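Structure in structure tokens, see below.
What you see is the complex with one protein chain gone and the rest in place.
Naming follows writing order (A and B), and every chain is counted from residue 1.
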Amino acid sequence: MKYVIIGNGIASIGAIEGIRKVDTESPILVIGSEDAPAYGRPLISYLLAGKITPDRLSLRPLEFYEKSRVGLKLGTTVASIDTSAKSVTTDKGEVIGYENLLIATGGIPFTPPIPGADGPDVYNFTNLAHAQTLIAKAGEIKRAVVIGGGLIGLKAGESLFDRGVDVTILELSPRILSLAFDENAATLAGARLDEVGLNVRCGVSAKEIQRDKEGALKGVHLTDGDFLQCDVVVIAIGVVPNYTLAKDAGIAVDRGIQVDDHMRASADGVYAAGDVAQARDLLFGEDRVIPIWTNAYNQGFCAGKNMAGKDVPFTGSLSMNSISFYGLPTISVGTVNPPEGDKSYEIAASLDAKKKSYRKLVFHNDRLVGYVLVGDIEMAGMYTAFVKFQMAVPEEAKKQILAGAPDVLMWPDDFFKETWNPGVVEQD
Amino acid sequence: MKRVYPDKEYCIGCHLCELACITAHSKSKDVIIAYREERGQTGLSPCKRVFEKGDTCVAVSCRHCDDPSCVAACISGALHKDPETGRTVYEREKCVGCWSCLMACPYGAIRRHPMENKIVKCDLCEGREGGPACVAACPNQALKFEERD
Partner (left out) sequence: MLFQPINKNYHEFCIDRDKDLCINCQVCVRQCSYEAHFWDEARQKVMHDNSKCIGCHRCEALCPTAALNIRKKPSDFRTNSLWRPVFLQNIYKQADTGGVLLAGMGSPVDIPVYWDRMLLDASQVTNPSIDPLREPMELKTFLGAKPKRVEIVTGKDGKPSLKTKLTPQIELNYPMMFAAMSFGAINFNLHRAMARAATETGIVYNTGEGGLHKSLYKYGRNTIVQVASGRFGVHLDYLKAGAGIEIKVGQGAKPGIGGHLPGAKINAKVSETRMVPLGSDAISPAPHHDIYSIEDLLQLIYALKEASEYKVPVSVKIAAVHNVSAIASGIARAGADIIAIDGMRGGTGAAPAMIRDNVGIPIELALAQVDQRLRDEGIRNNVSIVASGGIRCSGDVIKAIALGADAVYLGTATLIAVGCTLCGRCYTGKCPWGIATNDTKLSKRQNPDIAAKKLANLIRAWGHEIEEMLGGMGLNSIESLRGNRDKLRGVGLSDTELDILGIKHAGR
């Protein structure tokens, strides 16, 4: 087989589209352990909240795989990779040879060792099966505890709340959204959740999950001594790269599968992309695992092109998150919490608590390296341009950016022309 | 593929492209009804953004990029690249309004629908005779719809 892709998420889709940009003919095989065509994992919260129906989960139209001439092996897990024989063996014992292999196995939910966590009614929030179980049970669930006040935890809480469940979210750190957002943004988001009626408790976590003799879930003991009665617990602390398969095959891993600037892993003909890969970060220049949707697609796309024989370097991952809390949109891109005390960073923040609007801009050496927007997100893309293209921000332009009005006319003239009106030469 | 190219040397900032855009995307196809009524009632809004700085203006909209960031960012599959036409296609029904595309597109070409959890994005006036309305309406040929490479 010319192309084999392990994993059926967004990185896999990116890879298929990348390969087909270069090579429209050679067969592609996708092996996925879940029994559904690629779906939008972030859509799980929308599904659970009842905002969308299951038929809207799929990422691409039904005919996508057929049109792209992609073979699908779903409900199949790859058990091992033999990098010298260039083959993979499935859990069903089938051996499939490859010329180019993409490992896009994504992440697995991180579950801290909480006593009582093993057993029924403890869920994580990253796979469809759990969501479907929760939907089916929603009517019976009265109270839920969500462990983790990050993006996934909050969305999980929101979805359950929308189903009429009384939800308490636990966050160990002093505030929610500590990774992707800063304090002001987190406060606004927290206030919005509070307004709606979700309980958010910061600075505490679950010490033990209480079960009765039959093993049925009773509630959660908190680190501060409180006890919360509940019917289900959702653990949404985060994901870790799912690299065991690669590691067992002798492929170099660090925090994720190590890849070079062409998304190549250490073994010949093997590539990695998405939440499992540790790739170049656009802003820091070093390799990191950034488990972000857009990066997964981009890395897959880049890997796909390279697998098909093109020479395309990966431009680097840029961390970005867009998430709404009951109609309050928030966006965070790039470096939003620079190292404390580092004077080379400059932060400009403006908060309007009444309008529920917040804007934080992070500059580093005359460049915009990150931003947070809450409420008014209309101009987000224009800020992204400055971060992504790493354009210098002259003093005059900076004033305009600080006033919340970045635009394309602030771009360097040559870059503007190349982007918007290429190939035009004035006659005279 | 044919794309819309804005020329800031000759954009006069009249905003007629925006009017043409909303008229072309209106139900009535009538500029007066579209602007006066549909805008307020349905949130009809232009896919274009007119930027103005000093003496320079430019009207931009979706570039229909070869490798679009919006498609990479879309969590719902509402945005995809049509391999045949090269257009970046938006399927409104699939969109969940997560604003990931709006965040990811560095060209500012995606806007929020003023009333719904949907986006507004240029579709090159698909199906319109005579091509994109903005280009047809530009009084100074500052927008061109052509094949370049």
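Here are some notes:
The criterion applied here is as follows: a contact is a pair of C-beta atoms (placed from the backbone, for glycine too) under 8 Å apart; a residue touches a chain by one contact, two chains touch by 3 or more.
This is a predicted model, so every value here is computed, not measured.
When the whole complex is considered, the residue among B:G13, B:G43 or B:G86 that touches the unshown chain is B:G13.
On the side of subunit B, touch with the chain left out of the figure occurs at residues 9-16, 19, 31-32, 35-36, 55, 137, 139-142. Touch with the hidden chain on the side of subunit A covers residues 427-428.
Heads up, the rule we're going with is that only the chains that are shown with their structure count from here on.
Subunit A and subunit B have Cα centroids separated by 28 Å.
Residues of subunit B that touch subunit A in their complex: 5-9, 51-53, 56-58, 60, 63, 67, 69, 71-73, 75-77, 80-81, 83, 93-94, 96-100, 102-112, 148-149. Residues of subunit A touching subunit B in their complex: 14, 17, 20, 40-43, 46, 51-52, 56, 58-61, 67, 293-294, 297-298, 301, 320-324, 329, 331, 333, 377-382, 384-385, 388-389, 400, 407-410, 416, 419-424, 426.
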